[in-house]
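The complex appears here without one of its protein chains, the remainder shown in place.
Order of writing sets the chain letters: A, B and C. Residues in each chain are counted from 1.
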Amino acid sequence: MIRVGVLGANGKVGRAICEAVEAASDLELVAQVDQGDPIEKFVDARTEVVVDFTHPDVVMKNLEFLVANRIHAVVGTTGFDEPRLARVRSWVDANPEVGVLIAPNFAIGAVLSMRFAEQAARFFDSVEVIELHHPNKADAPSGTAYRTAALIAAARAKAGVGPSPDATSTELEGARGADVDGVRVHSVRLAGLVAHQEVLLGTQGETLTIRHDSIDRNSFAPGVLLGVREIGGRPGLTVGIDPLLDL
Amino acid sequence: MIRVGVLGANGKVGRAICEAVEAASDLELVAQVDQGDPIEKFVDARTEVVVDFTHPDVVMKNLEFLVANRIHAVVGTTGFDEPRLARVRSWVDANPEVGVLIAPNFAIGAVLSMRFAEQAARFFDSVEVIELHHPNKADAPSGTAYRTAALIAAARAKAGVGPSPDATSTELEGARGADVDGVRVHSVRLAGLVAHQEVLLGTQGETLTIRHDSIDRNSFAPGVLLGVREIGGRPGLTVGIDPLLDL
Amino acid sequence: MIRVGVLGANGKVGRAICEAVEAASDLELVAQVDQGDPIEKFVDARTEVVVDFTHPDVVMKNLEFLVANRIHAVVGTTGFDEPRLARVRSWVDANPEVGVLIAPNFAIGAVLSMRFAEQAARFFDSVEVIELHHPNKADAPSGTAYRTAALIAAARAKAGVGPSPDATSTELEGARGADVDGVRVHSVRLAGLVAHQEVLLGTQGETLTIRHDSIDRNSFAPGVLLGVREIGGRPGLTVGIDPLLDL
Partner (left out) sequence: MIRVGVLGANGKVGRAICEAVEAASDLELVAQVDQGDPIEKFVDARTEVVVDFTHPDVVMKNLEFLVANRIHAVVGTTGFDEPRLARVRSWVDANPEVGVLIAPNFAIGAVLSMRFAEQAARFFDSVEVIELHHPNKADAPSGTAYRTAALIAAARAKAGVGPSPDATSTELEGARGADVDGVRVHSVRLAGLVAHQEVLLGTQGETLTIRHDSIDRNSFAPGVLLGVREIGGRPGLTVGIDPLLDL
């Protein structure tokens, strides 16, 4: 049993994580901390790993405390730029047995599908991305689709693969989608959807499609639990859950 | 057994139709005519239905002969505008027992999916169309996708349904596709594909997707055979295979 | 503005319907009744249409009262067999201006996809059904998939279409799915899914796929609102929402 604590335990995400930890037979929820609670509770409860989904304003102070007290951390709080990562790295350098995982995206399916798309990209003549979301989304394409297309483009450039063939000579404006580093990206907005993405790869006579569907804000939970289980065995700073997936 | 003849029998399409007729247990291929052959062969062979996949230059003469000789016709030749249709109508008016079917598209799946999309359009908050083709296609969107979107838009306008909701405020140019009468259409061009189309309809908590995949130029054959079997019982001029589908 | 009342207003479904009615600009929620409340509230509030999602034990008494008071009814409560329908019919015969809609399924997408599958079934050589649900479902196939397959089989039998071709000679037990009146049905159970169904129809060189995805228990709401808007113009008893869809 790993002894787990949660920071930001009363927030929507925090509550979901507390539930997920309690439902896991190999994890024990030993401490919950939110605004106003003393962070020392984690030490008193002999917490081994703390999950932090809080706020950019407080996360650095949290992490400094946790690392100094040799508690591993799994962090979903946003706002980590290179200077912040450098500071965290300096703390773990001083406490080399401690592991800190900072990840912008804990949805395992999203991370895997990006990685697979990147790996497959150079073996196909053509690649395009379709992302489909609920109609309240403000940006098109989604950040994930943009990153996916950029990763695909970089992998193809590195392998010396030319652009996807395209004989379009008459186009109704916008039909062929947006162009991200030469990769076409199409954004669908539809009532009844949540967050979905499809990478289509094609060559002579065959296509490969990698599709990710997320219908629940809690789709981060399995990725967080994976981080909790693995971070104890990965001292130092880990950025992104990719290294945990052994791809 | 229906006695069937084929005009343009040596062309690529004509040969495929001859094969399909011969493979059907309820049809008999009794005459084949191509350039240089006398069209009277159909009369001698007591042909009941002739299939015409020839050329706009000769099809009108063919049809005049067939109707005058009381032979039903199933026509896939292109180039029929309103004046041409009016002339055909005058011929069948003079021979009211004869049936002539002229259709721009014999792919049953394509016709059904357009019709279903049109019927369903007014019951959903959102509708978008994705069409996917081989990368040698010159136009985007495809003619079928354009017509499908226009039919959807007309059905929604008639029912008083407002535009699909869309909160997009930041768009990379083209991401949201082309706008056909208010319906978004996305065109994918990918090696390994042939001709595919997806209509996505969505409302609170549910989506309906109507997808058509065509991977073979022979996908017109089942529609042509349907026409051959039905046209004898449908005197007069029929335009499009929709009426044969009893939708 | 149609004046709408809700019976069973405090239940989970009832609350969702109250919210949906309040969110609709052409409907006004004028009365809510649950256990313990007098049903006469609907009369006092001059309610035009009442939605009933209650219990088989009380729904008949509710309906007798509503029809006698010339209030239209939209009913999602289960348990209607032929004798019950006959009694409702006798009540509306006595009040011929009143409309009553009783439907086992208000998910418009599900009803449309069943209907489209039924219409398309006779034009394709092959038809199979795949239904995909969350892993807590007890029955396989789902009731909807079973009904869909039975409707498809009946439509094909009526049109004299033979069985789907299948050359399978070596089968690992169960691979080819369940057999419902000659139509193969496959049941997938997967974490992360809710309720999904795909009807695949195929003929030479082309396939047509009709897919319905439901990710929310509230997917009945649009169908209920459709019933509320239409039932005033449809006196007598209507069973199922199909007639409202003008298919």
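One rule holds for everything that comes next: a contact is a pair of C-beta atoms (placed from the backbone, for glycine too) under 8 Å apart; a residue touches a chain by one contact, two chains touch by 3 or more.
None of the values given here were measured: they were computed from a predicted structure.
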Exercise. Using the whole complex, pick out the displayed chains that touch the missing one.
Key: A, B, C
Self-check item: Option touching the unshown chain, where A:Ala45, A:Leu85, A:Leu172 or A:Leu226 are the choices
Solution: A:Leu226
Quiz item: Of the listed residues A:Asn10, A:Asn69, A:Thr168 or A:Asn218, which contacts the missing chain in the full complex?
Solution: A:Asn218
Quiz item: For the full complex, which residue in C:Gly76, C:Gly109, C:Gly205 or C:Pro222 touches the chain that was left out?
Solution: C:Gly205
Quiz prompt | Contact footprint on subunit B, counting only the chain that is left out | solution = 192, 194, 213, 215-216, 219
Exercise. Identify the residues of subunit A touching the omitted chain, counting contacts across the whole complex.
Key: 20, 107-110, 112-113, 116, 119-120, 123-124, 201, 203-219, 221-222, 226, 245-247
Quiz item: Can you list where subunit C touches the absent chain?
Solution: 124-128, 130, 132, 135-141, 146, 164-180, 184-193, 200-207
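Assume only the chains that are shown with their structure count from here on.
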Exercise. From the Cα centroids, identify the chain that ends up most central relative to all protein Cα atoms.
Key: C
Practice problem: Averaging only over C-alpha atoms, locate the centres of subunit B and subunit C and give their separation in whole Å. | Solution: 33
Quiz item: Any idea how many Å lie between the Cα centroids of subunit A and subunit B?
Solution: 46
Exercise. Would you give the residues of subunit C that are in contact with at least 2 other chains, written as numbers and ranges?
Key: 213, 215-216, 219
